[in-house]
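Here the complex is missing one protein chain, while the rest keep their positions.
Here the chain labels run A and B in written order, and each chain numbers its own residues starting at 1.
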Amino acid sequence: MKIGNWEPNILDFFLIFLPIAFVLQFAHAGGTWIFIVSGLAIIPLAGLLGRATEHLAEHVGPGIGGLLNATFGNAAELIISVFALQAGLYGVVKASITGSIIGNILLVLGLSVVAGGFRFKTQKFNVTAAGMNSTLLILSTAGLVVPAVFYYLLVGSDLPAEEIAASDLDVSLDVAIVLFATYVLSLVFSLRTHKHLFDTTDYEGPEDGAFETWSVKTSVIVLTLSTLGVALMSELLVHSVEEVTETMGMTEVFVGVIIIAIVGNAAEHSAAVMMALKNKMDISVTIAIGSSSQVALFVAPVLVFLSFFIGPQPMDLVFTPLEVLSIILASILVNFVAVDGEFHWMEGVQLLAVYFILGIAFYFLPASIA
Amino acid sequence: MKIGNWEPNILDFFLIFLPIAFVLQFAHAGGTWIFIVSGLAIIPLAGLLGRATEHLAEHVGPGIGGLLNATFGNAAELIISVFALQAGLYGVVKASITGSIIGNILLVLGLSVVAGGFRFKTQKFNVTAAGMNSTLLILSTAGLVVPAVFYYLLVGSDLPAEEIAASDLDVSLDVAIVLFATYVLSLVFSLRTHKHLFDTTDYEGPEDGAFETWSVKTSVIVLTLSTLGVALMSELLVHSVEEVTETMGMTEVFVGVIIIAIVGNAAEHSAAVMMALKNKMDISVTIAIGSSSQVALFVAPVLVFLSFFIGPQPMDLVFTPLEVLSIILASILVNFVAVDGEFHWMEGVQLLAVYFILGIAFYFLPASIA
Partner (left out) sequence: MKIGNWEPNILDFFLIFLPIAFVLQFAHAGGTWIFIVSGLAIIPLAGLLGRATEHLAEHVGPGIGGLLNATFGNAAELIISVFALQAGLYGVVKASITGSIIGNILLVLGLSVVAGGFRFKTQKFNVTAAGMNSTLLILSTAGLVVPAVFYYLLVGSDLPAEEIAASDLDVSLDVAIVLFATYVLSLVFSLRTHKHLFDTTDYEGPEDGAFETWSVKTSVIVLTLSTLGVALMSELLVHSVEEVTETMGMTEVFVGVIIIAIVGNAAEHSAAVMMALKNKMDISVTIAIGSSSQVALFVAPVLVFLSFFIGPQPMDLVFTPLEVLSIILASILVNFVAVDGEFHWMEGVQLLAVYFILGIAFYFLPASIA
């Protein structure tokens, strides 16, 4: 499978959904259709956005390149969330954060391990780099659990509601600052002081082997257009969420945790599985666990900061109890599964099983509680 | 100590309690006495059941043999639970599931490590096989935690009780299906695709060394008789639980978690400790952790399925908060203790200490809450 210089990827054919989405929108089609089609259109756009970033990174040297990759790697999630933020759909924003975290480590990594396991009995990977990302995940878990516990403790008391909301926001903002600062330091660590740990020599750009780097101009144009595309589709997607939840009898949280998260991470998803099939498990692990910790340490705090400017009111970091539980379970499980530096297909099954179990609970949780 | 071809094991002398139990039953003796005597009678019967399974497994080849062992390995627990299920004692059923899980990893493994530690300074074991079982345990933990959290979230809301019960059962049934499917896949993994990982060459049948396999006929007869015996004793045991809890001032949950679990797992218990004393820690670990994950992935779902047919109403998978906490603590502790592939006696003490701490809490928890 060759992706380089414009050779189309299977997902690229999904670009056909981009014009369809516009047609549906102008024809005032039902929200559910718009939701489905705009979601399908985001998948290839997010992939292009990612590839353009990687091509551009090739031109600017490893330091800035790494930074570019780290920042734009989750651009699709970020853009979708920004539109949800503007619309005041804070439940959806947080649900898609949760969904990205558990989706990357349970679904993406699980499928990668299972897929790789069909070809290889045992797949080895570098424990140090994986360990760095997976303990970052425990840290992020702390960052997302503490504001929730803080909030539920306060809600259980007889303090006045405004006071609760105020200290809740204080805690969330301060925690977001700590998470973001840790993120910046982790970039210093992985791009500067300890970059040798993350040298996966077999990974040279978006696709190793027969691959031609796009020119800076091409990269920038693709980056701009795909970002624009993701933005437009995200707006359609977000504005149809409400209708979807009503029509399909699914809660906002389920849509955010499962569906939007899958859409936003589809590019990482296919990349991780492809790498696993080539026995490049290091890259699969980095994509899956790295994306999860980036969402928690970069996307989540940035959304909190942005909410002060573009949201109807500031957003806190208080996740629902089931979301908190999901993040805890996922990050503990992945830490244990990854500790020995090798994967068998059964470990993939275990990750997927936990994903299904959590999915079941999110599906059945009534909207009044979720 | 030689157990082979009918050479009696110390526990076999407990078979004397089998006729005593019948006598007491027909003499309408007090329930507490019947409880104690039938419990003591189950111990050797469960042992015979296990040995007959292993002997039979020798005749049918490793594939089916492994399957037989895996299925009948927890037959005693399963039979006791089936009788409790029929009697509608769902609290006892779940408590004995909890008790089997924490009993195997804290009490059985703890005693094995301490016993082995008296003879050997350091005892090594194969991390890969242990790791597979111990991460399966984390997965099972997820499976048992999620329905509980789901239920307590719903109970805290103002939804109508029937609606809560309905979605609770939906979630429990679906989670049970996921757990059972994972169990089936784990058998494929350990008996077929990766059986080399579980080859403990020093373990050739029920007892290595001077050992003669029972004939198929002997095995089947012993298997049938001991199953029948366990069934009869379980019925006596279960029907006297209520009287025991009243007379002795113990709660159903305490009886299930501590006492029934010890009775049902006595055979595994003595086998694991004996293996530890022979420095065959691999087998001890497999027995202890493997039994725990089998209870969670096989016994628990099967009981949920059976409850639709033989119980007064379907059983959910909602454990009490203290049970959930126990399962979480036990499975996290064993994962950390087993991560380095070696045991010292102090690690056994740690496992036992957590068992005592949990036992204390179960003992003092009032019946109205447990």
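Assume a contact is a pair of C-beta atoms (placed from the backbone, for glycine too) under 8 Å apart; a residue touches a chain by one contact, two chains touch by 3 or more.
For clarity, every value in this text was computed on a predicted model and none was experimentally measured.
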Message: Tell me which of A:T135, A:S215, A:Q313 or A:S368 is the one touching the absent chain.
response: A:T135
Message: Considering the complete complex, identify which of B:A29, B:A87 or B:V339 is in touch with the unshown chain.
response: B:V339
- prompt: Among the options A:T182, A:T245 or A:Q294, which residue touches the chain absent from this view?
  reply: A:T182
Touch residues of subunit A, complete complex, unshown partner: 127-128, 131-132, 134-136, 138-139, 141-143, 145-147, 149-150, 153-154, 157, 159, 163, 167, 170-171, 174-175, 178-179, 181-182, 185-186, 189, 193-194, 197, 332, 335, 339
Query: At which residues does subunit B meet the chain that is not included here?
result: 121, 321-322, 325, 329, 332-333, 336-337, 339-340, 342, 344-347, 349-350, 353-354, 356-358, 360-361, 364-366, 368-369
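Keep this in mind: only the chains that are shown with their structure count from here on.
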Statement: The distance between the C-alpha centres of subunit A and subunit B, rounded to whole Å, is 40
